[in-house]
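Shown here: the complex without one of its protein chains, the others still in place.
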Amino acid sequence: MDLSQIYTQLIMEHNKNTQNKRALDDPTIVEHGHNPSCGDDITLNLIEKNGVIVDASFTGSGCAISQASTSIMIDLIKGKSTEDALELAELFIKMIKKEIEDDNELEKLEDAVAFENISNMPARVKCAVLPWHTLEEALKK
Amino acid sequence: MDLSQIYTQLIMEHNKNTQNKRALDDPTIVEHGHNPSCGDDITLNLIEKNGVIVDASFTGSGCAISQASTSIMIDLIKGKSTEDALELAELFIKMIKKEIEDDNELEKLEDAVAFENISNMPARVKCAVLPWHTLEEALKK
Amino acid sequence: MNLIDPKIINDFPILERKINGNRLVYLDNAATTQKPRNVIDAISDYYNNHNANPHRGAYTLSVEATSLYDSAKETVKKFINANSKDEIIFTKNCTESLNLLAFSLSGFFEEGDEILLCVSEHHSNILPWMRLSKDKNLKLNYLYVNDEGIIPEKEYEKINNKTKLVSIAQMSNVLGTIFPVKKISQIAHEKGAIVVIDAAQSIPHKKVDVKDIDADFMVFSAHKMLGPMGIGVLYGKKHLLDDMPPFLLGGDMIEYVYEDHATYAEIPFKLEAGTQNVEGAFGLEAAIHYLEKIGLQNIENHEKILTEYAMQEMLKIPYINIYGPMDLEKHGGIISFNVKDVHPHDVSTVLDSYGISSRAGHHCCQPLMRYMGINASVRISFYLYNSLEDIDVFIESIKNVRKWLGYGS
Partner (left out) sequence: MNLIDPKIINDFPILERKINGNRLVYLDNAATTQKPRNVIDAISDYYNNHNANPHRGAYTLSVEATSLYDSAKETVKKFINANSKDEIIFTKNCTESLNLLAFSLSGFFEEGDEILLCVSEHHSNILPWMRLSKDKNLKLNYLYVNDEGIIPEKEYEKINNKTKLVSIAQMSNVLGTIFPVKKISQIAHEKGAIVVIDAAQSIPHKKVDVKDIDADFMVFSAHKMLGPMGIGVLYGKKHLLDDMPPFLLGGDMIEYVYEDHATYAEIPFKLEAGTQNVEGAFGLEAAIHYLEKIGLQNIENHEKILTEYAMQEMLKIPYINIYGPMDLEKHGGIISFNVKDVHPHDVSTVLDSYGISSRAGHHCCQPLMRYMGINASVRISFYLYNSLEDIDVFIESIKNVRKWLGYGS
């Protein structure tokens, strides 16, 4: 295990970033996600208009991995259609499960690719996928 | 383990002996004893008059060890006072537990000494002591 | 049909033991089985290299223990052809699996409902249902076997619309009967009943496929299939397990715990409280690997040959009375019998003096014994490491029993 593959500068910046971690006025969708065994606990706030995610934020607490993953996800899905967001969620989870064969596909995940190596740390996988699972729950309702 | 120390001629004779295995008219004490795990199951019938066991018999079924031990016990206690019978029971159980230091004491047990070696066969100890425990229960009531 | 290569006895260190000066002839496999070296080594390997508390730790050892535990579930899943490893719950033995079921299914029953067992069930597959029946005012019903230990067709009419659960052993641990569980499952499902298969005696000896049987639940113990003591299995269909309240409560099976209320985790965690037996899971996995290496079909064939030979030789002895089916297609590698005039315990003691491990008693099946009108029987039961020579030793020894007990022959 190489820590520097996990605690990358990008991830550490997003962990400390408070820009995406804030309340949101009048969200249209609020979804709660948690990993009881770790104590990771986030609330995802989305404003969806005509099938597009126009704004997003989160509140809650958790480890660096879950916090950064949430923040990076929010950057990625803002301005995207809900279908595109769901597709990204699927892609992210596939990446973590090492199920992606064509590396080009990964490009769509942009900064979220930083979590590719988390699959080498099974204990932390749950943390990285938490926001994406929460997003799926939020949008599938 | 030497089988011939267990299945001695004496024990085998008593196993087949039907003299003590019979119903008794008007017993004054009837006590049921059993080893559920083996299926040994005996009913001890006693006629006690003025503190003396004037007649005794048993019915039931079980292995050779329990049947012979019961029959030998009955031979031994007939005509004895209840105190003497209880003392014999104590002695027998001590013998099985190898707690007797003075070998002379064993003489009182007469034929029942045949079960001395049963302590080398822990699985069969229960069978040998069954009638004696039943006797104790019967007389202590 | 062939015997298994006799060299496999070298895989079982205990078989080198001498008992009363004789070679150990272990014929009590229905009670528990001996362990091959790969299982014993797996246990040592676990403690020498990987031991940690699974599921809770973020550190390497704990992650390893978790993945060994999960891998064992995956192996069990494949072994019984379940849909998902989440359908595999580890318990401490088959008995706990059945108790868990009777407890956690209690909400499925209403007063007057019927639970149907076979009269030949092991106490572990009777008592939990008996308690449940008393608690909830249910009727406990039995299928009765005929003289050969077979359930006659007509008995199946007892499965009716009131029957809410049928729990039956796939193989009787006394009679050796292999019951037609697939058919029973089908009839029971037609009537809307839940089907529980006690595979304690079958799964060590033949291929068992939960999908083929369409079992709703299936239970068994590792120690009867070359695995370690202290670990058992409960299989359940996912939607049924999902709906069941937990049995044991404690660490690792919760979601949130407050001072006055709590919520529970998903299956399989919900049904596994406290520190799990990773050693046992790892050992069970090693046992399954061993069984699969030899091949379940080969094991079944091997035992068939042994059983046929033993029955044939025993039938020649006039003072031996054999219980169970004479049709060997319906008979697994278990033979129960009695020797005329001799109590089973004495038979077992005499056999032991020749090195043979056999069992005497009611075999945890008192209702069956009572139904058959006997107090006890002697039982011998085979496994892959037994040989025709073992049976020869047994036959020779059994012929001495009556002499030892003072009978002419």
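In this document, chain identifiers A, B and C correspond to the written order of the chains, with residue numbering beginning at 1 in each.
Everything that follows uses one rule, which is that a contact is a pair of C-beta atoms (placed from the backbone, for glycine too) under 8 Å apart; a residue touches a chain by one contact, two chains touch by 3 or more.
Given the structure is predicted, the values throughout are model-derived calculations rather than measurements.
Visitor: If the full complex is used, which shown chains touch the chain that is missing here?
Guide: Taking every chain of the complex into account, the missing one touches A, B, C.
Visitor: Of the residues A:12, A:30 or A:54, I need the one that contacts the missing chain.
Guide: Of all options in A:12, A:30 or A:54, contact with the hidden chain holds for A:12.
Visitor: Using the touch definition up top, pick the residue from C:167, C:348, C:377 or C:397 that touches the left-out chain.
Guide: Here the residue in touch with the unshown chain is C:348.
Visitor: Just checking the interface: what residues of chain A touch the absent partner chain?
Guide: Its contact residues with the unshown chain are 1, 3, 6-7, 9, 12-13, 15-16, 37-39, 41, 61-65, 67, 121, 123-124, 127.
Visitor: Using the document's contact rule, name the residues of chain B that touch the chain not shown here.
Guide: Residues 1, 36-37, 121-124 of chain B touch the chain absent from view.
Visitor: Residue by residue, what part of chain C touches the chain that was omitted?
Guide: Those residues of chain C that touch the unshown chain are 13-14, 17, 19-20, 24, 26, 28, 31-32, 34-35, 39-40, 43-44, 47-53, 56-62, 92-96, 98-99, 119, 122-124, 126-128, 130-131, 140, 142, 221, 223, 228-232, 247-252, 254, 256-262, 273-280, 345, 348-349, 351-352, 356-361, 364, 366-367, 370.
Keep in mind that, in the parts below, only the chains that are shown with their structure count from here on.
Visitor: Between chain A and chain C, what distance separates the C-alpha centroids? Give it in angstrom.
Guide: Distance between chain centres: 47 Å.
Visitor: Roughly how many whole angstrom separate the Cα centroids of chain A and chain B?
Guide: Here the centre of chain B sits 79 Å away from the centre of chain A.
Visitor: State, to the nearest whole Å, the distance from the C-alpha centre of chain B to the C-alpha centre of chain C.
Guide: Going by mean C-alpha positions, chain B sits 38 Å from chain C.
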